[in-house]
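With one protein chain held back, the other chains of the complex are shown just where they sit.
Each chain gets a letter, A, B and C, in the order it is written, and its residues are counted from 1.
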Amino acid sequence: MTEAIRGVKTWRGMTVDELVSGMRGCAFGAGRLAKAVDIYEEMLNEGATKFIAIAGALVPAGMRELIAEMVRARYVDVIITTGANLVHDIIEALGAHHYKLLHSVVDDPELRTQSIDRIYDVVVHDDAFARLEEFIRSVLENLSHDSSRSRSRNHDHSYTIREMLEAIGRHLSDPNSILKSAVDSHVPVFCPAIADSMIGLHTSIYKQMESTFHVDAFDDMKELIDIFCDAECTGALILGGGVPKNFLLQTALVAPEREDGREGFDFAIQITTDTPENGSLSGATLEEAKSWGKIGRDAKAVTVYCDVTIALPVIVAAVQTRVR
Amino acid sequence: MTEAIRGVKTWRGMTVDELVSGMRGCAFGAGRLAKAVDIYEEMLNEGATKFIAIAGALVPAGMRELIAEMVRARYVDVIITTGANLVHDIIEALGAHHYKLLHSVVDDPELRTQSIDRIYDVVVHDDAFARLEEFIRSVLENLSHDSSRSRSRNHDHSYTIREMLEAIGRHLSDPNSILKSAVDSHVPVFCPAIADSMIGLHTSIYKQMESTFHVDAFDDMKELIDIFCDAECTGALILGGGVPKNFLLQTALVAPEREDGREGFDFAIQITTDTPENGSLSGATLEEAKSWGKIGRDAKAVTVYCDVTIALPVIVAAVQTRVR
Amino acid sequence: MTEAIRGVKTWRGMTVDELVSGMRGCAFGAGRLAKAVDIYEEMLNEGATKFIAIAGALVPAGMRELIAEMVRARYVDVIITTGANLVHDIIEALGAHHYKLLHSVVDDPELRTQSIDRIYDVVVHDDAFARLEEFIRSVLENLSHDSSRSRSRNHDHSYTIREMLEAIGRHLSDPNSILKSAVDSHVPVFCPAIADSMIGLHTSIYKQMESTFHVDAFDDMKELIDIFCDAECTGALILGGGVPKNFLLQTALVAPEREDGREGFDFAIQITTDTPENGSLSGATLEEAKSWGKIGRDAKAVTVYCDVTIALPVIVAAVQTRVR
Partner (left out) sequence: MTEAIRGVKTWRGMTVDELVSGMRGCAFGAGRLAKAVDIYEEMLNEGATKFIAIAGALVPAGMRELIAEMVRARYVDVIITTGANLVHDIIEALGAHHYKLLHSVVDDPELRTQSIDRIYDVVVHDDAFARLEEFIRSVLENLSHDSSRSRSRNHDHSYTIREMLEAIGRHLSDPNSILKSAVDSHVPVFCPAIADSMIGLHTSIYKQMESTFHVDAFDDMKELIDIFCDAECTGALILGGGVPKNFLLQTALVAPEREDGREGFDFAIQITTDTPENGSLSGATLEEAKSWGKIGRDAKAVTVYCDVTIALPVIVAAVQTRVR
């Protein structure tokens, strides 16, 4: 099953959608990118429930406003993320900033003496994390004394991770915040490895003082699985690998087969620079996910091997032009 | 600061240690591998507390016995891992097996019809996961009714993730199990993203029935940080990236500077195929970690860009020959 | 030296140039892509002599028309390429085609029995190469009996590789051909490893019969170096690595320092998925090239870590919109 290669052309003033559409006849990365846009378009037109997995330092790199807009426009319905992207999102919401390094020779021990923390070509000052700490503490204090959440018998306060993140989001006012946008748009945010972040560190410290505040490691999994099971049709947009990718895919594992025999995600787009050869889940193909039933055998699926900061804006700009 | 390249030589019957020592004068990967062994040797000789981060499907690939032996020999003192490696470790301990694919053409939807799940060139049958499910349930039932763990006021049972993993390990009898070896050797096992695994799925399902069983997402962080702070000298062995790498490194973030001005890990070895260019934490250099204070400015540190399944056995075999 | 990260935004009907311009405030790949367009724009506005290095199977992937148009628009002034891209360009010019594989399970030995040759997700039939063989032979016969090229004393016919490629291009009529466009636009094509291609194979076979036809391995190097030396200002556009990248960069090695102290290329853009960690020239940074003097110390230079088939069309579409 083949089709003739048709070369891409470009012109002055060309739109992103025209370019991506012109890549349909190409192979390699260009062909995959075009296919990703076609799949995302169909995913939206079919009314699929869209799960996004977010790994990698996308907020420091400048993808925050774009992802927040995707949330508000309901290009995504459920978020699964690393804690780090939430940390960086909150930092920006609190008025601190990330900065791009403009020189190529970097002396990290020297940066340390200046209280500057590096993320590849981005830096952030320790002050930003001090603001985060203060903010998280105030939210947690608020949560610990929220009488509406107390357990009937013992007055302990128990939250799921998703509930805790929603509470944090409610305290933010920056409209460009991903977390704030998610709360406002009723898009649930899951972060199974929340302990693995500055939010986790500060929560851990707070809990050593306030022993009646509990966050269960497993209690929001049912909610996520129910969303998957209740959806007629599901789509996955996987940015990077790690825990968000695996947590998104495993959601499909326990869902029962649908009446028409479908199982797993109906649509899947993966954008990553990881490749399969080292055997990691991060680099695993979507084909491999079909052997597990995580992706449906007839699902429309494509992996775009590309830096997310390049491919994601291109895909969204093209899809926006096609879907209203 | 340079030294002349000295070419590696090989000979009949050469030991792994002789080969690695001969790579000391080389550059690129060979030089880094030799340096990793020198650092590991010094880490052991200095009595450093050694933290290992384990990501990637190392157990399916055949690294289980090796890591278990590293635990028993106290080549590692603290484990931080993905849930997946624990899942695969337990599966083997229960008598199920992983198999290597010997042909190169793979049809994943076809594998699905045979209930065979693929991990790159390894496969495992759904039956293995059925055994896991039964085992996890029996452990959880046991835990839920363990009166010694009940909270004083309300008779709920509350565990940290580390405690839950220790309890699981106590139910295993296979001496080659990483988790069993860790329990026997008093090596704590941390797994912040435990929800992101089959263990998490089955625990979630169990908890929907048994509401008095609680596992806090944050409560074992203090224990991990205390281990770091109490250690005179610390070493990191980072296999792959993801949550284990970040969780290991962030442990050093909240530790106070030591009396002699040291902060962060004193030794660090990273084995990975991820590179820094996509900006992810998984591919971040150990130099970058110095800007955060996660690795000490004068730490002995090296990244070996290599498949862990190749580099780890070579490193351990060489270190074993040098250190008794 | 830093600047605040400004997140990229997208909108309906957005042009490629608007998107790329919006990536200027981003880091990671997006920031590098935006910088590449800014550098290419300046390179064109400054009237730099632009050298392009082409590696990777760009023609099979669908980049042929784009590169041919870049040649005709004089976005490039000198081409250095692998033989393979010329082979695939000629095949298309002769009316044969490349096809994209649309299924994911591939059985290569089975393809062999069908005379189908695979290049990742592209296939081409053996018939295409039979056409190439016939064409190359007819061109070589023509060249061997071209009296205008006979050496004075002995009637042997001697060509440089560049001359041989020009002669081949003269026999093509397809306006979308890169080689034909180069001949028509007086853009010289260099291919130092021409022997390493089907053109090389057929020439080698032809030469065993026709001993008076000579192609010198070194004789066009002076011409390339002279172009570099004669240019006031030079730019490099490096697609992939290998011989084209190295041959392009080494051209700058023997050029004398300019009167104002400049040496090496003044502008350089590299698009590649190779990273530096394995020590290869293909993955070497442009910073490294500065230590050799291949790239000027104050050159404007950027590496975009990206599949060329994605980044190149984006860059060209954006530059076309800016530069007339």
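Definition applied: a residue touches a chain if its C-beta (ideal position, glycine included) is under 8 Å from a C-beta of that chain, and two chains touch if they have at least 3 such contacts.
Please read these numbers as outputs of a predicted model, since none were measured by experiment.
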**OP:** Write down which of C:Thr273, C:Thr303 or C:Thr321 is the residue touching the left-out chain.
**Re:** C:Thr273
Subject >> Contact residue for the chain not shown (choose from C:Ile5, C:Ala34, C:Ala93 or C:Ala284) >> reply: C:Ala284
**OP:** Please pick, from C:Ile5, C:Ile79 or C:Met221, the residue that touches the omitted chain in the full complex.
**Re:** C:Met221
Subject >> Sites on subunit A contacted by the missing partner chain, in the whole complex >> reply: 27-29, 105-107, 275-279, 305
Original post:
Footprint of the hidden chain on subunit B, which residues?
Top reply: 1-17, 19, 22-23, 25-31, 33, 57, 60-66, 69, 97-104, 120-123, 176, 273, 287, 305-311, 313-314, 316-317, 320-321, 324
Original post:
Which residues does subunit C use to touch the chain missing from this display?
Top reply: 55-57, 60-61, 82, 84, 106, 108-109, 111-112, 116-123, 153-154, 156, 158, 161, 192-198, 200-201, 203-205, 207-208, 214-219, 221-222, 225, 240-243, 246-247, 250, 253-254, 273-274, 276-282, 284, 287-293, 297, 307-309
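Methods note: only the chains that are shown with their structure count from here on.
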Subject >> Innermost chain by mean C-alpha position >> reply: A
**OP:** Just give me the whole-number Å value for how far the CA centre of subunit A lies from that of subunit B.
**Re:** 25
**OP:** Between subunit B and subunit C, tell me the centre distance in angstrom, where each centre is the average of that chain's C-alpha atoms.
**Re:** 45
Original post:
Touching two or more other chains, which residues of subunit B qualify?
Top reply: 106, 276-279
